[in-house]
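Missing here: one protein chain of the complex. Every other protein chain is in place.
Coming up: chain A.
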C-alpha cells in the first residue's frame, strides 16, 4: 500500500511540475511534421541488433545517450539504408516492448503530419505429420499497414490494419490516440493491444528470425489480442534504467473460449466475435496491467496480468450463471549478452473458471512459454549490403493446454506440446529478414497418447516497407 501511495505521489508531482512547463501546442502543420516520424527506435528482439529508426513524435527525451555500441552502429546503418525517413535518428533511449507500437519505420513527406508504413511476410513450407504431408505450400501470412499522425506535439495517433492469410482475416489491430500529460502519464484510447506478455506488444514479422509465431503467445494469450478500451501508461527514465507501466480497461473475452471447435479451452476463439469492438459481451471490462523494467546491459523484464469475466452471467437483469473469470499472467524477459547473442523469452499462465458440469476436455489451467536465442555469427558486407548480418537462431517452446489430472483416474491430463525450431536468417538490412526454419514438434492429445510428430522446413521473408 505504501508503494501505491508513493506511486500516486510521484504521478501527482510529475503532473504538477509538468503543468508549469507545458509549452503551447504548435499550430503550424509544418512544425508538427518536423517532429513527427523522426525520433524513435525499433526494438528488434528477433535480431541481436537494435535498429534505431524514426517514429511518430514523442516528446519523451532520453536522459542519456546510449553507450551500447551495437545500437549506434545499426542506427547509422538504418539511417543510411532507408529511403523512407529523414532527420537524424535519436539514439540512447532505452526502449521497451511497450514502445514497439510506435517504434516502426514510417514514411513521411515534407510538412505532412501523416506517416505511413507497414510490413509484409510470406513464406513457403513443407511440413509432415507422422509420415503424411500436404506437400509444399506458399503462404501470404500478413500484410500490415500502419497509418500514424501527430495531431499535436503530445497527441498522436496510430492505426494498424492487418490482412492475414490473404484476405481471410482483416483486422484493425490497433487504432488508438495517445495524449501525453507527462512522460509518466499518457492517456490512451481506442483499439489497443492489451499489454500482456511481450509478443502481443512487439509482434511485427521483420523483427523475428522465426516464421511461425510463438505458440503459447498466440494460443494462450492470444496474440495479437486487441480490444476497444481506455487506459494510461507512463515511463520513468534515469541514466541506466527505465521503468514503465500500463493499465487499461477494455472489452474482453466471451464464452467461446470454452465453446469452440478446438475441443480445448482456447482464448483466441473470442477473436471470432466481431461484436467485441462494438460492445462488451457481458458488461464487465477486462483489466490489463503491465509493468516493465529495463536496465542497460542487463535486459528488460515485464510482468503482466489481464483478467475479467468471460461468460454471459445475466441478461435483462436475470441471473443465468455465476460470474466466471479468466485470468492470464505473463512474465517476459529479454537481454543481449556481451557476445551479441540476443535472448528473448515469455512465460504465460491462464486460469479459466470452467463449469464443473462441462467436460474436462476444456482445461481449467493452461501454461506455456518460449525462449529464443539469436546469435549473429557473420557481420560483413555481402553482395553490396554493407553491414549484412547472418544469424543463427533457436527457439524452444512448450504449451500445456490442460494442466491438471483426470477426475476419474488421477492421471495427468495431456493436450500439450513441445517444439524446437532451429533456423538461419539473413538480414541484408535491419528492416528486412530472409529466414529459413526447421520445425519439429510433438503434440499429445488430452489422454496423453503417443504424440503426433510434426516436422518440416520453412523458408520466407518479412520486411517493413
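By our rule, a contact is a pair of C-beta atoms (placed from the backbone, for glycine too) under 8 Å apart; a residue touches a chain by one contact, two chains touch by 3 or more; residues count from 1.
Note that contacts and distances are computed from a predicted model.
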Assign the chain not included in the display its UniProt protein name, restricting the answer to "Cytochrome c domain-containing protein", "ABC transporter ATP-binding protein", "Aspartate carbamoyltransferase" or "Chemotaxis protein CheC". "Cytochrome c domain-containing protein"
Among A:197, A:414, A:430 or A:460, the residue in touch with the chain that has been omitted: A:414
For the chain that's not shown, point to the residue among A:214, A:308 or A:456 touching it. A:456
Those residues of chain A which, in the complete complex, touch the missing chain: 126, 128-133, 255-256, 259-263, 311, 320-321, 355, 357-361, 378, 380-383, 406, 408-409, 411, 414, 424, 436, 438, 440, 445-450, 453-457
